[in-house]
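Just one protein chain is left out here, and the rest sit where they should.
As written, the chain order gives the labels A, B, C, D, E, F and G, with residue 1 at the start of each chain.
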Amino acid sequence: CRTGAPEVIFGERKPAEQIAEIMAAVLHASGRALATRVSGEKAAVLMERFPDARYDAGSRMVAVGEFPEPPGDAYAVVISAGSSDYSVAEEAALTLEFLGSRVQRLYDCGVAGLHRLLDRLDVLRGASAIVAVAGMEGALPSVLAGLVKCPVFAVPTSVGYGASFGGLAALLAMLNSCANGVSVVNIDNGFGGGFNAHLVLCSMRGHRHS
Amino acid sequence: CRTGAPEVIFGERKPAEQIAEIMAAVLHASGRALATRVSGEKAAVLMERFPDARYDAGSRMVAVGEFPEPPGDAYAVVISAGSSDYSVAEEAALTLEFLGSRVQRLYDCGVAGLHRLLDRLDVLRGASAIVAVAGMEGALPSVLAGLVKCPVFAVPTSVGYGASFGGLAALLAMLNSCANGVSVVNIDNGFGGGFNAHLVLCSMRGHRHS
Amino acid sequence: CRTGAPEVIFGERKPAEQIAEIMAAVLHASGRALATRVSGEKAAVLMERFPDARYDAGSRMVAVGEFPEPPGDAYAVVISAGSSDYSVAEEAALTLEFLGSRVQRLYDCGVAGLHRLLDRLDVLRGASAIVAVAGMEGALPSVLAGLVKCPVFAVPTSVGYGASFGGLAALLAMLNSCANGVSVVNIDNGFGGGFNAHLVLCSMRGHRHS
Amino acid sequence: CRTGAPEVIFGERKPAEQIAEIMAAVLHASGRALATRVSGEKAAVLMERFPDARYDAGSRMVAVGEFPEPPGDAYAVVISAGSSDYSVAEEAALTLEFLGSRVQRLYDCGVAGLHRLLDRLDVLRGASAIVAVAGMEGALPSVLAGLVKCPVFAVPTSVGYGASFGGLAALLAMLNSCANGVSVVNIDNGFGGGFNAHLVLCSMRGHRHS
Amino acid sequence: CRTGAPEVIFGERKPAEQIAEIMAAVLHASGRALATRVSGEKAAVLMERFPDARYDAGSRMVAVGEFPEPPGDAYAVVISAGSSDYSVAEEAALTLEFLGSRVQRLYDCGVAGLHRLLDRLDVLRGASAIVAVAGMEGALPSVLAGLVKCPVFAVPTSVGYGASFGGLAALLAMLNSCANGVSVVNIDNGFGGGFNAHLVLCSMRGHRHS
Amino acid sequence: CRTGAPEVIFGERKPAEQIAEIMAAVLHASGRALATRVSGEKAAVLMERFPDARYDAGSRMVAVGEFPEPPGDAYAVVISAGSSDYSVAEEAALTLEFLGSRVQRLYDCGVAGLHRLLDRLDVLRGASAIVAVAGMEGALPSVLAGLVKCPVFAVPTSVGYGASFGGLAALLAMLNSCANGVSVVNIDNGFGGGFNAHLVLCSMRGHRHS
Amino acid sequence: CRTGAPEVIFGERKPAEQIAEIMAAVLHASGRALATRVSGEKAAVLMERFPDARYDAGSRMVAVGEFPEPPGDAYAVVISAGSSDYSVAEEAALTLEFLGSRVQRLYDCGVAGLHRLLDRLDVLRGASAIVAVAGMEGALPSVLAGLVKCPVFAVPTSVGYGASFGGLAALLAMLNSCANGVSVVNIDNGFGGGFNAHLVLCSMRGHRHS
Partner (left out) sequence: CRTGAPEVIFGERKPAEQIAEIMAAVLHASGRALATRVSGEKAAVLMERFPDARYDAGSRMVAVGEFPEPPGDAYAVVISAGSSDYSVAEEAALTLEFLGSRVQRLYDCGVAGLHRLLDRLDVLRGASAIVAVAGMEGALPSVLAGLVKCPVFAVPTSVGYGASFGGLAALLAMLNSCANGVSVVNIDNGFGGGFNAHLVLCSMRGHRHS
């Protein structure tokens, strides 16, 4: 199911005009488009050009068009530790939905308040893949992976200060996870976490139909 | 299919006697056992205790008992870049086989000799998950992920010298992969790469039967 | 209660003879002595000189004489994540006992197996101070501090490989703990963790009597 | 005494409106509120909403309501090295007072002018816990801990330039303290230093009453 | 041919006036001038002073005067991986042309889309020197050097985020290249890459005429 | 001239038997062979197998067979800073000779004794490429490149202690060279320096004949 | 002669008003004052308050009052490598003059243009102390110290980009100097370099008079 999915546009260093052009092409080809890392200023330009575009300032993403209804009921969970991790988590969640996968969001579930996590064990254990987003000490994926059996894609965030060194602390913690079934993407790379989770859901579907 | 799979024993800091004890318990429960990071000296102790144990000095693993026949024909590829990456790659491959997954090995396929890689595109594109093992500049997963659609689990190795800083160069390169569908485990963590790939194969199988 | 407590001897770079001399002086003054970071070879020299010395190869400590019976029933918990953290954890525990504090040991309680931790919540919540010892991703103190109210002294260990960078990953994780009430000592500094916990127990006792 | 204490609001990444909302809730529950890392601009919004709010631009904190009268005469000392460390030190001091602990402030007492420190030895030796705040070479906690018997919570600050690497130099120095009884929190984490010191004072009081 | 070539002006920390003065002197001596790292603001000043100056905002370079026709048909290739590497690549290309060397540009040829690279093998194999510009994982020079026989000068860029650490990931990858014939210059140093390639072309020409 | 040159064997992680086998194949194909990073022990095995092999313990290289007479009188200079850099410098020099290039060696010419360098300016200025080998502060390439016009390939070495961090100080210095015409290879990579210099000499020759 | 010298005011984090107050006090006591790291904006405030104040935007220093005539003819040299090092070099030079020492300035004498350095050997060899200021590869102190006999105080600057890592490259190079008689101060610490050189000149004078 990966073929055919339109490309997600990486908006960080691209001028609004360049994003708009790529967006138009993607829309033309597939009827929907998604751009990440879009500043408010650039978003305004895009909203003008694409009147039905939706912008979420928190996650800095612009979406246009209907996202596909996911086949079956397999789903990925996107879980995040702190309220400041919202933007990265939502980048993962929208990426999954844009590519055609079902998502359950569990935000603000850091390890310092374990009960919130344990209260949602059923949702977590029902998932086919998990994207775990956390900054600061990055402990969430380790705790999670000990509780579930599906692959956990860990996304360290740059949330923190001082010795978090821009997300390095969380990154190293996740790479050293003592629990099985954790792999890691770049700091703040919500897109990457969502993309990998989508690939796992694809594998399942792909297999069923072949 | 993850439940029920016996635990892989991490032999690095454990005395031979402690490994032997755990091994005996695992064997008793499941009829097979696998230990990683076993020095030649410790292996000798284990061979004496378990006469049918097999030891591979290159990958430093001890295996006992028959490994299960993998169901279906889905397979994972374990691919490595240089001849010195053998030990980590084999840790991944044996982990997969031990857990019950089918494996294709493609060793010595570094990016400096691209043709070797391109010659095996069919095998690579048929895989359900790939473990890509590389030291030095760690470029293999980026090149690979551009050619295939399944998830690529990148394993940086400590092979190299000078500015490889014990595998840091490869690790950073892999985390920054410009290709979609790459996630990363710890330096030299062949086990982790194999385990994650196994989880993906499990997802497929699990789904089919439910 | 800190005054009067004999000094703990740091054995790492001292020749056996020098340790023995300091030990004799400490014994003469207080009837008991404790030396940390003592290799097996040096320990042999000390055992010969002090026939009633006890040596624990795992924690590399040599103890001589009776340790004092702790007053009251306040206690510190020393908790560790993995089996390889034993040596650092025991350095903390023996330091506490040597200085006159009561200790409860909870070893092998890593966050990947959360239930072991949750099973001992009563012991943890009854403690007046906790020393939390962990290597690899160092997530234990964050999880713990969310569950208890006393101060948690986190001790990162050098247990791990690759991107653990000799304990750096655990150290950074602990410094970035999102839970309140965590402070950190040097990598592998079990002595420091134990000493600080002892100071807290002292404060309580000191206050009661004044 | 930790239960019941209202939460300190971390203002760094929160919009003024979100801080105001949490503040209102905290005020409603406990009659007082404290927010850290509040920029002047956000503070203006809060001052309008809470007319009796007090803002200190130096420490970037907003306080509302009466702080509780500390029970007994036990106190913590907050000591800082240089004039630029004021903001972090005051974060620690106000946190202590907000949580209900008595504080003595000793600011501008760096080790390059030892006499200022030695002149206040009586105040330092009377403390039940010390928060030691320093940037640059971070030598203050080591010198201090050699002079007192209570636990010293060291707070490295990002004050400095060049090879201070944003507080890394001070952080490493504090972690390597050769004096007993020092533990460390994150760079610029005045809140953490104050919170830990408060826990020690709580232990004392808690014990007395039980 | 290196003697006689006018100096390229490094504009980064120089005020517009200082750049203008040096430019006037260089123009007077050789009839052409090139300045790198010129902000839009500074460029405006220069354009006013030198009416026939050409400014390219993407590469931040200002050129004045006719560039020399390169002797012979030997050429250098400047190849770049991603669209954000344009500015550094163009710094290399213009430097080569300014110094009197022929250049072929191959932009947007990252390793994740191998076919684009392989499609231009003839141009690459005909080059006398190659400047390979890439950020993120910096894999391009390794793949390239395995395909060609001339020297490859690798230029890491600061393009990326998170664990790219401002170009460090690409720099380390390039220094660890497993392919023969790669050497590396500073991060974002397009000028250095171009200058070195020019020296190689000079060697060839110099030799022929002696 | 690069095609046809036999491969240099990298002996570091290969067992003596494996080196011997590759060596036999290379010898058979081209009549000469060169292996780098060969320990004394492994060399003994090779000497037995290839009676006319030459081993230099200082540079840890084994050479077998006649090296080709270089065509023309163009030459590369291999220059080194301190006596401990000998091994890396000689790796570069022998690589050049093995591949068929003429070499001039200038050893022990560090910048602290500038006159030694200045005394050999004629030899340096006559070179077509320079390999500059230095540890510690790595200043040699900067001083050199200011004096000559050919490309300078800088090889940092791990010679030094303390804040040399295994060659990192020299590596960074070389990457930041303020002189034009310097590019850098990995720490201790004498082979890489020699190989690149050889490519430049090849370019010159290749051009002449085409 | 150190006693009695007025304090140099570090202006970096101090508001203009605070600098003005300290300045007034220093002026009152000694008739002269010097403030470093003063932004243009703060300088404007100071100029208004002290009408005879002199401000140099390049070095960001404000001086008020007559500086003392240095006794004798001993002098320090302040030498710098590149034009961007001016600000740090001038911080050193003015510090020396303010404290009462004679200074010779040799700016723009980097090692890539050796002749400029060698042309001034007489001035360098006549100095009693040298402050050597350099960014990028930081090679100047090593070259210098090989040519002179007095102590060389090396000041690394943050001038550079990419792998200069904010002055780290220059700092490490200087710490690893292979020439005798070099010691190092913090990155950009012109004041520190000047102060140390002044102490050496003081020693000489102090001795003569005692």
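Convention: contacts are C-beta pairs under 8 Å (C-beta built on N, C-alpha and C of every residue); 3 or more make two chains touch, one makes a residue touch a chain.
Note that the structure is predicted; figures quoted are calculated from it, not measured.
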item: Which of G:Pro6, G:Pro68 or G:Gly181 contacts the chain that the document leaves out; value: G:Gly181
item: Chain D, residues in touch with the chain not shown (by the definition above); value: 81-82, 110-114, 136-139, 142-143, 145-147, 160, 162-165, 168-170, 172-180
item: Sites on chain C contacted by the missing partner chain, in the whole complex; value: 12-14, 156, 158, 166-168, 171, 186-189
item: Positions on chain G contacted by the hidden chain, ascending; value: 2-3, 74, 128-129, 149-151, 153, 171, 175-176, 180-186, 192, 195-196, 199-200, 202-208
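Definition applied: only the chains that are shown with their structure count from here on.
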item: Matching chain pair for C-D (criterion: over half of the contact pairs shared, by residue number), options E-F, D-G or B-F; value: E-F
item: E-F or A-D, whichever has more C-beta pairs in contact; value: E-F
item: Cα-centroid distance, chain B relative to chain E, in whole angstrom; value: 41
item: Chain D and chain F, separation of their C-alpha mean positions in angstrom; value: 57
item: Where chain A and chain E are represented by their mean Cα positions, the distance between them in whole Å; value: 37
item: Contacts with two or more other chains, residues of chain A listed in rising order; value: 162-164, 168, 171, 175-176, 180, 186
